[in-house]
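Omission of a single protein chain aside, the complex is shown with its protein chains in their original locations.
Moving on to subunit A:
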Amino acid sequence: MRPVRSLHAASAIAVAAALAAITGCTEKSDAQDGDHVINVTATDDKCQVSKKEFPAGHVELAVENKGSKVTEVYVLFPDDRVVTERENIGPGTKQRVTAEVKAGDYQIACKPGMKGDGIRQAVKATGGKAVQRDPRLDKAVAAYRAYVQAQADETLPKAEAFAKAVQDGDLEAAKKAYAPSRIGWERTEPVAESFGDIDPKVDVREDGLEDGQDPATDWTGWHRLEKALWQDKKIGTREKDLAGLLIKDLKDWQNRVGKAEITPTSMANGAKELLDEVATGKVTGEEERYSHTDLVDFKANVEGAQKSYDLLKPVAKENDAALVTELDEQFAALDKLLDQYRPTPTSYDFTSYDKVGKADRKELSDAVNALAEPLSKLAAAVVK
């Protein structure tokens, strides 16, 4: 889970939507003249473009601000959604803005003084060179979708075993079934979180409740049961009800997760987000503060990140071979480190986190940082 609930729901989806069809980016490389270069001369009262029709695909705006005011240049869809933009273009300076556009009508807008609707020019992208995603990326998305569904499918029986132990009032059996019931969820958490409404029901911590929510009545899900099992050491009617509710909510997840919006970018950023989860929740021991099963979640987060990465690797390798070498190395180093905390390389019976000392926690944290920093560059290597 994430401590700040209001932020997470939009992240994966928003990125996914922004990248579904169009990639806007800026480049500093020198221009090669050609069909795809449009010269835009911006002044205080004009927005001149060197051509009004150009082939669809990669386009590059060579912007020169000849006016006296700082300006902005936008490429807009007919409904004013932004394809790409560049702000803060100072008087006398030149900027380059690039975008991938499908065939269709667009507007180029210059905004002297960076205010108002701007001075518009209608332009048209023509021809068949529409943006096409690398088929390998489509394959990666399909494979990841299958993975996400499989994780949900495999989680349900484990969660049901956990719920049954709770409903039987069997404290020890419930404790034993707790961590395994969370592995599939933790592996694919960013996708689950993209729905917004499921995560607060099943994976919220007491401190993650919103203002006005009463822990006695509004706190549900795994961590509520974790507290009952480890801290309060008793199972009552409320806990039995909550176990049933957990299964209901997880079934909702299982039914919906296959329809989540997934893109290569959301996969890459999802991998990074899983490492963020580790860095902020697991390394500190906050996530599983009663059960101390943090290393199980930790491992599952890393496995989920590795899955996304492995699927994106063929494309990433072409665009940034050095990054892939670095990521391979850092994933291996973190895996090796985690293996020190379990009896065999296939066991999920990890050392209780309250037994992991400060120096060892720092070592784990350093290894997470070493992986997460290059992982934050994966999305760029995929869309390049």
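The rule we apply is simple: a contact is a pair of C-beta atoms (placed from the backbone, for glycine too) under 8 Å apart; a residue touches a chain by one contact, two chains touch by 3 or more; residues count from 1.
Basically, contacts and distances are computed from a predicted model.
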item	value
Chain not displayed: protein name in its UniProt record ("Glycogen debranching enzyme GlgX", "Sarcosine oxidase subunit delta", "Deferrochelatase" or "Amino acid ABC transporter ATP-binding protein (PAAT family)")	"Deferrochelatase"
From A:E53, A:E87 or A:D241, residue that would touch the chain that is not displayed	A:E87
Residue of A:Q48, A:Q149 or A:S376 in touch with the missing chain, whole complex considered	A:S376
Subunit A residues touching the omitted chain (full complex)	15, 18-19, 24-26, 28, 70, 86-90, 92-95, 265, 268-269, 326, 330, 362, 366, 369-374, 376-377, 379-380, 382-384
